[in-house]
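Okay, structure first, notes after.
Note that this complex is displayed minus one protein chain, with the remaining chains in position.
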Amino acid sequence: MMIVMKETATEEEVRDVVEKIEGAGALAHRIRGSRLSVIGAIGDVEQDASVASLGLEGQPGVDRVMPILKPYKLASLQMTHGERTVLDIDGRKVGGENFALIAGPCTVESREQMMQTAHAVRDAGATMLRGGAYKPRTSPYAFQGLGREGLMLLAEAKAETGLPIVTELMDIGDVDAVMEVADVVQIGARNMQNYPLLAEVGRSGRPALLKRGLSSTLDELLMAAEYILKEGNPNVMLCERGIRTFENAYRFTLDLMAVPVLKELSHLPVIVDPSHAAGRRDLVTPLSLAAAAVGADGIIVEVHPEPDEAICDGPQQLRASEFAEYARAVEQAAALAGKALAGKERVLA
Amino acid sequence: MMIVMKETATEEEVRDVVEKIEGAGALAHRIRGSRLSVIGAIGDVEQDASVASLGLEGQPGVDRVMPILKPYKLASLQMTHGERTVLDIDGRKVGGENFALIAGPCTVESREQMMQTAHAVRDAGATMLRGGAYKPRTSPYAFQGLGREGLMLLAEAKAETGLPIVTELMDIGDVDAVMEVADVVQIGARNMQNYPLLAEVGRSGRPALLKRGLSSTLDELLMAAEYILKEGNPNVMLCERGIRTFENAYRFTLDLMAVPVLKELSHLPVIVDPSHAAGRRDLVTPLSLAAAAVGADGIIVEVHPEPDEAICDGPQQLRASEFAEYARAVEQAAALAGKALAGKERVLA
Amino acid sequence: MMIVMKETATEEEVRDVVEKIEGAGALAHRIRGSRLSVIGAIGDVEQDASVASLGLEGQPGVDRVMPILKPYKLASLQMTHGERTVLDIDGRKVGGENFALIAGPCTVESREQMMQTAHAVRDAGATMLRGGAYKPRTSPYAFQGLGREGLMLLAEAKAETGLPIVTELMDIGDVDAVMEVADVVQIGARNMQNYPLLAEVGRSGRPALLKRGLSSTLDELLMAAEYILKEGNPNVMLCERGIRTFENAYRFTLDLMAVPVLKELSHLPVIVDPSHAAGRRDLVTPLSLAAAAVGADGIIVEVHPEPDEAICDGPQQLRASEFAEYARAVEQAAALAGKALAGKERVLA
Partner (left out) sequence: MMIVMKETATEEEVRDVVEKIEGAGALAHRIRGSRLSVIGAIGDVEQDASVASLGLEGQPGVDRVMPILKPYKLASLQMTHGERTVLDIDGRKVGGENFALIAGPCTVESREQMMQTAHAVRDAGATMLRGGAYKPRTSPYAFQGLGREGLMLLAEAKAETGLPIVTELMDIGDVDAVMEVADVVQIGARNMQNYPLLAEVGRSGRPALLKRGLSSTLDELLMAAEYILKEGNPNVMLCERGIRTFENAYRFTLDLMAVPVLKELSHLPVIVDPSHAAGRRDLVTPLSLAAAAVGADGIIVEVHPEPDEAICDGPQQLRASEFAEYARAVEQAAALAGKALAGKERVLA
């Protein structure tokens, strides 16, 4: 149920409605738009019925009461009355007219690799730095990441370059260590429906980048986001990274239709990861241009000083030496869709 | 087998090699590049062996003899030594730096609808006119197209606007009628592996636009193109139009990765059809920008003066009144990938 | 629209209704069940409206008039009031409690191969003989079948063993030649939506085995069947042969859920082809048992005297010498679902 308050509603009237909703056993999520206040009354079927029976339509300050049409509530565009969420990650905006360029190595390997990459991508205009310390690997015998040592190197790279850090959390047991370093917590595709992990990230309040599962529908992705949002964390970015189809000419099939459709369904920013879909460096640039042109709010891309010597996913990582040219091309494509690199002036200042 | 002639090879030396290949029972396809002559010796397993035993390596004028690595031969980029095919459709180029904008209604419905659309898309910079006279329909009870009457209206629209016509052939029985009007013969997705039809189009020599089947791999698409090329018709455009995946938030999943990968495998131009993938008007513009940015050689898009009254596929057709704005946006995106609308100056002249 | 006649309706009353329907421009398909006569009034949207306005409900002999709920009409189980179609192919029944075991080589290669296989499968209880004279091949350079010579060998095998022949038609140009020999015309998966071919087979009246396309939904398969039925040919068998999925551990993914669901939607018999799905001999037996147990009306399976020397698809063909054991196992599995090998007594007599 969505309670739209009048523009003239007083703070007290809003508080009254919130109390009534909570009294009925549902959660009351207040969304402050630029003009309107909207209160989402979120609950299970029974709680929904209780809220419906409160007669909030007649309440002072209430403009109207509407059902939320989608199975996801807080993630829906309806809930914000069409306003888009703009995140602010340590000064870098994501969403609206702000394009995020998140770059860095697949995996943190060494101080030298990390610092070299961090400087290269910062200088070329990247707005955030990515790097994996914990790696979910199909094989238990494959390199699982540097762990805490990797996190420390990420912290050092941030200290040197000022770039916010995006890194993956895959084990609830690592949550404290990861939260010390991550400005954005990444949830990988395999954990998209790991509900205890999603709830934990929700409770942390930390901005999250939620990757779409290999064969998850958009509805399922938005329901997974809802697990985070429901815990009171509104800072969620969705990420398309390729789906599994019959075609095996490429690792995954990047589904760029997901971008405009997600933005029609939800107010959350949508990021595209071309590296994992392609699995090959030469496809990354054309796919990045396409992602920017289709209206994505950002790209997360893998960059390495010497990809041929990378511990993992070497073939898909861009060369750090070629990243500046890449970034300029992406910037132009983003401009076609009305977006500019976020916080670039600040970085170059 | 691919026989690369020396730059200094004489016409007679080339002819000698061709004769030897034909003597061994294989087809000799001569490809004239800008610098080199290459002769493809194409046959089944036995004929390949016969050609291999000819000892062409030592032949005068022959630079080297190489196996063709892909199952498709004439369609492979290897065969042209990396040179791209540029088609010339009645003065409009497709391929290389030339971007084709093919627009028109899903189905020819009436003179008024056809002429209105033809003028609108011509004035906005479209390089060719599309329209269906024969429609492959899932249901035998659905409208099957105006048939010959539709072809006549297409011919009339061409006479008025000068735009070359792209229209679908689905029944070998209609080949004469269609060839009277079509500058480009479209093979629909459901007929991608209708081999007698492909061979017929091959024998006609008429430029063909070959749509990828709903669940065809890129290799299969190229093998289907090979059926046309093998008959001596080099004028083939490939067309990505969405594949079938688990996702049902949209009609099909437009596979834009296919564009750079097809261009890596083949010298043939690659066109994208955003209308059928999306099934919804509001997705057509972002997908078109993405298609142009990813490096497509053109777009084929549905346009109607009054989509709400269209006989079929109304919801996905662009409004003719909004097409000029659309065309400008697509032009900018194509420029990002180094391409310009083909023949535009001529149209506007 | 479906007009259910009373049990007591006279022949004249039925004829009156048929005339009225035809007068309204629709087709009147009469279906004679064991107790009831049902008349399907089939047309496009406008003709449907005309029939609806005839007021047939009040007509003498008419019990009731009902809409047909599915997009396919003649193929729907509703149209036959739940009665199942039982085909009679030269004395061998298919459908109901009759299980068809259709066996033979992928491709007709030689007289010896053909006769050896025909005798082996006949002696083991096969009810029909399959063999390809025209082969749809992904590559234009692959063996395309023996053509008319192959058809002659099939005719000879029938003369020797008495087994009805199942063989594929892929080119309308071959229709006369194929119809001389085929007791059942097979439409391959790639031609499932080749509508001119379907209509041609419909007009021929010859029993048809229609294979599901690689990525066709059940609704699309039934709509394709409708193209045949609409021309007045009620003798259609549907065939599940594996669909395309992300899994590449096998050639296709055999979709056995299709069997009970097709039988719920349609009165037509459903056959399973385990050979093409599996692509490997060792999977054919377990899949055949599963197909019989799940309720299929038959199996079409590839058998060769010496699979290792087969021209095509050798690895998936059963050895003729092991076929008798296979047939016994399939028979037991079919018995679980209440079915017996059709016409076996006659063959063994």
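Letters are used for the chains, namely A, B and C, taken in the order the chains are written, and counting of residues starts over at 1 for each.
Throughout what follows, a residue touches a chain if its C-beta (ideal position, glycine included) is under 8 Å from a C-beta of that chain, and two chains touch if they have at least 3 such contacts.
Everything numeric in this text was worked out from a predicted model, so none of it was measured.
Taking the complete complex into account, B:T245 is the one of B:S76, B:N98, B:T245 or B:Q317 that touches the chain left out. Across C:A278, C:V303 or C:L341, the single residue that touches the chain missing here is C:A278.
Although one chain is not drawn, its touching partners on subunit C can still be listed: residues 215, 217-219, 243, 245-250, 253-261, 264, 277-278, 282-283, 286-287, 289-295, 329, 332-333, 336-337. Within the entire complex, the positions of subunit A that touch the omitted partner chain are 42-45, 71-73, 136-143, 170-173, 190-191, 193-196, 199, 214-215, 220, 223, 226-227, 230, 244. Even with one chain removed from view, subunit B keeps its contact list with that chain: residues 215, 244-246, 248.
We take it that only the chains that are shown with their structure count from here on.
By the residue-number overlap criterion, the interface of subunit A with subunit B counts as same, with over half of its numbers used by both chains.
We define each chain's centre as the mean of its Cα atoms; on that basis subunit B and subunit C are separated by 35 Å.
In whole angstrom, the spacing between the mean C-alpha positions of subunit A and subunit C is 50. Between subunit A and subunit B, the centres computed from C-alpha atoms are 38 Å apart. Those residues of subunit A in touch with two or more other chains are numbered 215, 245-246, 248.
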